[in-house]
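All protein chains but one are shown at their positions in the complex.
Order of writing sets the labels: A, B and C. Residues in every chain begin at 1.
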Amino acid sequence: MRRIGVLTSGGDAPGMNAAIRAVVRKANYHGVEVYGIYHGYEGFIQGKMELLDLGSVGGIIQRGGTKLYSSRCAKFKEQKYQLQGIEKMKDAGIEGLIVIGGDGSFRGAYALADLGLKCIGVPATIDNDVPGTEYTIGFDTALNTVVNAVDKIRDTATSHENTFIIEVMGRHSGNIALWSGLAAGAESIIIPEEPYDIDEIIARIKRGEARRKKHSIIIVAEGVMPASELARMLKEKSGIDMRITVLGHIQRGGSPSAYDRVMASRFGAFAVELLLEGKTRRAVGIKNNQLYDYDLQEIFKTEQKNTSGLYTLSKELSI
Amino acid sequence: MRRIGVLTSGGDAPGMNAAIRAVVRKANYHGVEVYGIYHGYEGFIQGKMELLDLGSVGGIIQRGGTKLYSSRCAKFKEQKYQLQGIEKMKDAGIEGLIVIGGDGSFRGAYALADLGLKCIGVPATIDNDVPGTEYTIGFDTALNTVVNAVDKIRDTATSHENTFIIEVMGRHSGNIALWSGLAAGAESIIIPEEPYDIDEIIARIKRGEARRKKHSIIIVAEGVMPASELARMLKEKSGIDMRITVLGHIQRGGSPSAYDRVMASRFGAFAVELLLEGKTRRAVGIKNNQLYDYDLQEIFKTEQKNTSGLYTLSKELSI
Amino acid sequence: MRRIGVLTSGGDAPGMNAAIRAVVRKANYHGVEVYGIYHGYEGFIQGKMELLDLGSVGGIIQRGGTKLYSSRCAKFKEQKYQLQGIEKMKDAGIEGLIVIGGDGSFRGAYALADLGLKCIGVPATIDNDVPGTEYTIGFDTALNTVVNAVDKIRDTATSHENTFIIEVMGRHSGNIALWSGLAAGAESIIIPEEPYDIDEIIARIKRGEARRKKHSIIIVAEGVMPASELARMLKEKSGIDMRITVLGHIQRGGSPSAYDRVMASRFGAFAVELLLEGKTRRAVGIKNNQLYDYDLQEIFKTEQKNTSGLYTLSKELSI
Partner (left out) sequence: MRRIGVLTSGGDAPGMNAAIRAVVRKANYHGVEVYGIYHGYEGFIQGKMELLDLGSVGGIIQRGGTKLYSSRCAKFKEQKYQLQGIEKMKDAGIEGLIVIGGDGSFRGAYALADLGLKCIGVPATIDNDVPGTEYTIGFDTALNTVVNAVDKIRDTATSHENTFIIEVMGRHSGNIALWSGLAAGAESIIIPEEPYDIDEIIARIKRGEARRKKHSIIIVAEGVMPASELARMLKEKSGIDMRITVLGHIQRGGSPSAYDRVMASRFGAFAVELLLEGKTRRAVGIKNNQLYDYDLQEIFKTEQKNTSGLYTLSKELSI
């Protein structure tokens, strides 16, 4: 293999740049050229790309977002556009493609691999919800952003003895809510994976009050319900006025944490190795702290992280 | 004067703890005892207080929120409760009171001073909108929090080439929006003090697009309109889909910045000096980098910071 | 078991407070009382302790350092003092002890367990070098502190096109140097576990210069040699003037990262479970993302983390 391509796709995640850098440097180490494809599958279809040399990935390891831009590209689902993109790659002499993104992006890579382009997926999404891997790039940074925000809100909650509901990202996955809730010492955590009980949440608040602790933080994953809806339900049942904050897009940005930079470097370099070994339709994953690769097919399985251990712990520690 | 009281009232602001610390240490330096009154005017009415010694203000200079708690106390507007509180102070031997808060809190101090209790106000509110002083404790920290959040959102905006509307605090004052917008390089800033022009905002976005810059950040002060309303108006006129983020309560919290800690220390110590000189119904202020004191009556004037210089600058720099 | 004790010992690490909080809350959840023993083994010998209730561990999860203070206690190595401490515990009705610290602290716990006091160790040290566990509390926070500092220094290095040598903690372990170097994109990393080659370091700098990159960051673990010594050696051989920074004690402090807070919560709670199961002379560890417990004896083995994978990666990525 002489020349490969790399693109980022779907929601951006901190650490994508560190992964791009690792792909370029590892490939260059082995004498392979790397082309950066812009705007995800959109640019893939149009053949919008540029040679990335060592200098062009200098000074990006610490930057949020993605230097290659990202997009959600609806028409890429049509095979004719997939074929058009593959043609563009062939014309440019690109023999393999590394796709950095979440499971939506991996579906695209799966389709391309089936059409003959060598493809490797690198899992990057703040939700940490890609089947087949224990970790996805960006999760740790997002967690720290959320925990930092909750720390700030707690200052205010404590000073005014208020109860706050904080809505965090996670449509189908409660990972951000659960980990950040545990790390921030939230009094209640509501996630898609576990049933919630309004009465228990209220009881928890009242129990705090009974021992003269008058502020409370509740963290809810957006996938369960909006914070405003939860506030309404709690108000109705308990009469307590809650304040709400929706953390929103700050969760996707920011300079990647040390952990995310290391993981992105490892994942990116490993993806290059897989391509060089001639592999395709594989994703980079980590299990038991060990890098490994698995069939992209696995993303079609609905697998949910087992959250029960941490969830139980969060309940025991917020008595 | 042998013994004074200190309380925090209204919305909390980073640096309130540093101000409390300065009051206690400066008073102790002069051999004066300080009582901390809990929960603002609420605790004042009930005489809920405690002696604060040097040790009790150790390790708080870097903490957000307020160790003395704060509250908004509706019934304090009635004179009978004001008199009740003054009685409690007399019983405890407290001869002067330092009130740390915004202009609402200063109105309370004004009333108490008229009823005979010596009162000094220390301006602390993230909005920097107290008449008579160029600075209020907490503004600088809030600015940094907002700018940091906008930086993160810009990562995502750039990666996806989106336009974002970010709603920041400021009901009657555009200070946070204007300063943070300038510091974060926002493309448009909308504040209560200046008229806005939807067409110009759209023109600015289009002008950026014309030179291949496809992301844009618009900052709006909550007092003008909600971000969602602005998004609707812009969508209607331009067809462009905007993403919105409401920064919310994170703006009040966090460890105070270096500047806020220094200002809080100066303001708090100066308030003690004023009490020791026998002054009352005065507020601490800063003008031209010089501490001074002024009649609390000034807060009844409606004075708006002159924002025109910075506002014009923001427009010139975001061509 | 009705009553247990907890202490922190040795160098402090961010997350120790989160671990103390978890111990108290988990124990309380099971109806067990917790006494906090102050100043590590020093306070153990003297029986300096206090009941920790839910309120007393409120608001500490986000704080660096340790609420229980720490110390290095030389005389604790003598058995008579160990026995004296055990006596104090018996007098206070304390039936089990949780020791939060590094391998030095674990040796103390080992000795106490042999003398009949039930002891469980919780690994907490920024060096991540405790035999038997893949992770120790504090490592992730220290990494982020170092990476953040290197990012700042790189601003200056880039602007002035200088080469910087940064000395980080790690007497026998290169974990901090290796991970932070990888995360910060350091050009060379020097650790105790791997031989270094001055000529290769110089070649690396020259190679960068050849492609017009005139700044360089070298990270050295304090255990290999001081930064000043390395600068001298490099200057002698290459004539290049290096600037040096010794990061020092900032590496131990700071609000714990999200990951450290979660790990500290898990470790602390698990330690309570072990005591409740009647176990002793065990340490909490994590392997393959799974909590487990192991004999404290293992710390006498000299085990070094296998750094070769990351080390090789760091070389390949800094071509």
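In this text, a contact is a pair of C-beta atoms (placed from the backbone, for glycine too) under 8 Å apart; a residue touches a chain by one contact, two chains touch by 3 or more.
Quantities reported herein were computed from a predicted structural model and do not represent experimental measurements.
Peer 1: Checking the contacts here: which visible chains does the omitted one touch?
Peer 2: Looking at the complete complex, the unshown chain comes into contact with B, C.
Peer 1: Of B:V6, B:L182, B:I201 or B:V224, which sits in contact with the chain we cannot see?
Peer 2: B:L182
Peer 1: Please identify which residue in B:L97, B:L112, B:L143 or B:I166 touches the non-displayed chain.
Peer 2: Only one listed residue reaches the unshown chain, and that is B:L143.
Peer 1: Which residue, C:K152, C:H172, C:K206 or C:K235, contacts the hidden chain when the whole complex is considered?
Peer 2: C:K152
Peer 1: Of the residues listed, C:K80, C:H249 or C:K301, which one is in contact with the missing chain?
Peer 2: Only one listed residue reaches the unshown chain, and that is C:H249.
Peer 1: If the hidden chain were put back, which of C:Q46, C:S71 or C:Q297 would touch it?
Peer 2: Final answer for the missing-chain contact: C:S71.
Peer 1: Touching the hidden chain in the full complex, which residues of chain C are there? Just list them.
Peer 2: Those residues of chain C that touch the unshown chain are 8, 12, 14, 16, 63-66, 69-71, 145, 149, 151-156, 158-161, 164, 243-246, 248-250, 252-254.
Peer 1: Considering the whole complex rather than only what is displayed, give the residues of chain B touching the chain that is not shown.
Peer 2: Residue positions of chain B that touch the missing chain: 21-22, 25-26, 28-29, 54-55, 58-59, 61-62, 134, 140, 143-144, 146-147, 151, 154, 158, 179-180, 182-185, 211-213, 255, 257-259, 261-262, 265-266, 269, 288-289, 310, 313, 316-319.
The rule is short, and it goes like this: only the chains that are shown with their structure count from here on.
Peer 1: Graph of touching chains, which shape: line, ring, star, complete, other?
Peer 2: line
Peer 1: From the C-alpha centre of chain B to that of chain C, how far is it in Å?
Peer 2: Comparing mean C-alpha positions, chain C is 39 Å from chain B.
Peer 1: Roughly how far is chain A from chain C, centre to centre by C-alpha average, rounded to an integer in Å?
Peer 2: A distance of 28 Å separates the two centres.
Peer 1: Let me have the rounded angstrom distance from the C-alpha centre of chain A over to the C-alpha centre of chain B, please.
Peer 2: Going by mean C-alpha positions, chain A sits 35 Å from chain B.
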